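Dropping the structure in here first, questions after.
One protein chain is absent from this view; the other protein chains keep their places.
Labels A and B are assigned to the chains in the order they are written; within every chain, residues are numbered from 1.
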Amino acid sequence: MTDAVMTDVQTPDQMRRDRAARASNAVRRSLKKRYAAEARFRAYGIGAVGLALACIVVLFSTIISSGLPAFTQSAITLNVELKQDVIDPEGTRDKSTLINANYRKLVFDTLLAEFPEVTGRRDKRALTAILSSGAAFQVQQLVTSDPSLIGQTLELSLPVAADFDLYNKGVINKGTAESDRRVSDQQMAWFDTLKERGIIESELNTTFFTNADSREPELAGILGAAMGSLFTMLVTLALSFPIGVCAAVYLEEFAPKNRLTQIIEVNINNLAAVPSIVFGLLGLAVFINFFGLPRSAPLVGGMVLALMTLPTIIIASRAALKAVPPSIREAALGLGASRMQVVTHHVLPLAMPGILTGTIIGMAQALGETAPLLMIGMVAFIVDIPGGITDPATVLPVQVYLWADSPERAFVARTSAAIMILLTFLILMNALAVLLRKKFERRW
Amino acid sequence: MSFTFVLGALIILTVAGFYLGRSRSMASAGGTASRLHSRPHYYGYFVALWCGIPTILILGVWTVFQTPIVEMIVQGNLPERMLEGDPAQMSLIMNDIRNLASGNITSGEITPAVQAAADQYVSLVQTSALAKFVLILVVGIAAIAYARGKIAPSLRARNQVEKTMMAILIICSVIAILTTIGIVMSLVFESYRFFEKVSPVEFLFGLEWSPQTALRSDQVGASGAFGAIPLFVGTLLISFVAMCVAGPIGLLSAIYMAEYAPLKVRGAVKPLLEILAGIPTVVYGFFAALTVAPFLRDQGTFLGLDISSESALAAGLVMGIMIIPFVSSLSDDVINAVPQSLREGSYGLGATKSETIKRVILPAALPGIVGSFMLAISRAIGETMIVVMAAGLGANLTANPLEAVTTVTVQIVTLLVGDQEFDSAKTLAAFALGLVLFCVTLCLNIIAMAVVNKYREQYD
Partner (left out) sequence: MGEVDMSNAVEVTAPMASSDAARETKFHTRGVQVFYGEKQALFDVDLDIYENEVTALIGPSGCGKSTYLRTLNRMNDTIDICRVKGKIELDGTDVYSDKIDVVHLRARVGMVFQKPNPFPKSIYENIAYGPRIHGIATGKEDIDQIVEESLTKASLWNEVKDRLDEPGTGLSGGQQQRLCIARAIAVQPEVILMDEPCSALDPIATARIEELIDELRDNFTIVIVTHSMQQAARVSQRTAFFHLGDLVEVGETGKIFTTPQDQRTQDYITGRFG
């Protein structure tokens, strides 16, 4: 053995071994501390991921728990007599007479009849506050659509005003001081009596899905905003998809590599990062002030969002086109196809799944966008359901914004419910994109 | 005659053109397609393009210019004395006419002159729509006839169609540039008008912001103050809070995902984090205003701190949550771009994972991480809805995140939403703010992209 010979003077070999041993010991001594640091660092990472995921959970659970109550609505069942002398005393059945008749009185009287002991004007008003203003409207609709009902007594399920709906759901309760809540003790007592009589029930809030916006929470629905979103998205899609794909095809397949195309490329990348509100300013200055297009219309909203989603679609389409291997182009060119034919017959169909995926993701972004639409006036209070792309309209996210700003308590639940519906659409769209990608994913 | 109807007619005409062109080509070749220069359907496209392009152009131009021209005519026909008023008065009258014409409620009383103008307005719009329809029909049919006449076996239809298609492609890719030009032009133009009223120095360096110009000139503070420094400070403060949240969480989760997480965890958690990026900002705004701000205020009261219910902290925290996925996915890419050989080199020397990450990977990835942070900051600065819903309106020059501050984007929205008078300094100020916002985010993006690209090249 080499180190069998022991002398007083250390051989170089021994020195080396000594040092290696010392180093080895140093390493061993440091190990515990280093592994602790390692575990700590790893824990930071897990903690960060956990925190981010916790944010998602908190966000979703907050929205869902505060939004669920909006899907039910308290209703009161009353036997309303459609009195001839109140609705149409002269019996003409004239349309404007029918529309303008005092249905409020009809329903109010029916409710007051439940409590004969209430006499004072003030008390009467407090009692009738239980009914939503939509109750009279509901009766009006019923009568105008079928005047033969006049004179009959109908059992109607009428909406309860939002504050009493909240009381029924327990959001407003006796725990708060009477002066701090919008339902007085007396009103609560009446409501409880009605409940005991079994004529208050909770039913599915269909109004929410069939109405447009309203000042009364119990009458507000999202159909108007949803239709507005639909029209806006149609305009956006009709503009951004063809333009985006054409631009991508040109840049990827035909464009010579020169300064101009380079500028276009840089430009597209930068556009993708421009704050969305700036697009709103563009829409306001150019489309509305310069070209005089109508404010609040899905047409303008769609155009603004189309410009905003264009970069997303172009970038995704270019990536999809780039993924088609050159061999396919060469094969088609070799058969004598023109370059345009190569693109339209071979490259574009192969790239289409990728392009569609990018388009859906772009559309999902556009669907959730709010800020630019505020600039072009889509933030108006609109009671009618829009019927076309030039009608005044609002969209789902803007509706969320409007309701979130409303002072009424009952709008909190409706805001959350609108968010749930918006998120459902977004999740469906993204799921579709993922599905499309999975199904057509191809490795060359 | 609605837009949709005319568009439908136009499409039918174009499709008809296609079939007419195709059948004509077959007839001209005596039924043998091989005698034609191009395949028959190219002759169809040839005719369809001849018909479709001019008619669509007419439709577009007409639709765009119809309203301004009609209004010009109506205004010109108003009685002399109504024209004499100042421009603001004029715009009010025009507004009434417009409302009357579309059957809405008007603000003022309806004078016979206004009523007459409204009637004229309606009839002009109707005439215009009819004229548009007829013109499109005539031009379309004429174009079809002309193009059909040109069809002969020797016509190089395919080449012509492809040339036209190429032109369309080029036009489409130029639209992106036009958008940028449009943004820059509209911002610069309106800002220029703003700076005619308010000096740029006052705007950029002034310390007081109260854009509410008074209705009457004798009111207090009638002039309005347009010093934007409080807005810039507020924006930076909220962005800073946001980055304090998103920076560490985003970076650490990117590190965990890239270096530690088993494949399965990575596959499950990554899309979950992406959800955060897909949630509309208005939802975050609602969350901030409904949940986070009251929570912070209550906690503050508990701790004896006075936290405003519109504190920069609440808006910043929620914005930070929104930005986490931007930081994490960009940093994840950057960390993955660090070559494996560097990791092996470090492990080969006996370094632990965290030592390798802290001393080799992060320094190597630093430029890329800086780039991704800059992109995230640019997001935060341009973010609108969260701050509109959760931050304050009053310009408050402070660096204390517990107080309410306002931001550039909040002010743009406040100045432009609702009734606005054009040409007032108040409205134009929004465009000046937009210009600043655009320039700052553009610079951040360009620098960040340059940094990231340079970093990528280093390891390619």
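Assume a contact is a pair of C-beta atoms (placed from the backbone, for glycine too) under 8 Å apart; a residue touches a chain by one contact, two chains touch by 3 or more.
Note that the coordinates shown come from a computational prediction; the quantities given were computed from them, not determined experimentally.
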{"item": "Omitted chain's touching partners, listed by label", "value": "A, B"}
{"item": "Contact with the hidden chain (one of B:Gly8, B:Pro200 or B:Gly345)", "value": "B:Gly345"}
{"item": "Sole residue of A:Leu31, A:Ile99 or A:Ala113 that reaches the chain not shown, by the stated touch rule", "value": "A:Leu31"}
{"item": "Interface residues of subunit B (partner: the chain not displayed)", "value": "262-263, 339, 341-352, 355, 359-360, 363-364"}
{"item": "Missing-chain contacts mapped onto subunit A", "value": "1-2, 12-13, 16, 19-20, 23-24, 26-31, 34-35"}
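The definition used in the following text is that only the chains that are shown with their structure count from here on.
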{"item": "Subunit A and subunit B, separation of their C-alpha mean positions in angstrom", "value": "18"}
{"item": "Complex contacts: residues of subunit B adjacent to subunit A", "value": "2-4, 64-65, 67-68, 71, 158, 162, 165-166, 168-170, 172-177, 179-180, 182-183, 186-187, 189-190, 248-253, 255-257, 259-261, 269, 271-273, 275-276, 278-287, 289-291, 321, 324-325, 328, 350, 352-355, 357-358, 375, 378, 381-385, 388-389, 409, 412-413, 416-417, 422, 430-431, 434, 437-438, 441-442, 445-446, 449"}
{"item": "Subunit A residues touching subunit B - in the complex, by the definition given at the top", "value": "27, 34-35, 37-38, 40-42, 44-49, 51-53, 55-56, 58-59, 62-63, 66, 242-244, 246-247, 249-251, 254-255, 263-264, 267-271, 273-279, 281-282, 284-286, 289-293, 307, 310-311, 314, 338, 340, 364, 367-371, 374-375, 379, 388-390, 397-398, 400-401, 404-405, 412, 415-416, 419, 422-423, 426, 430, 434"}
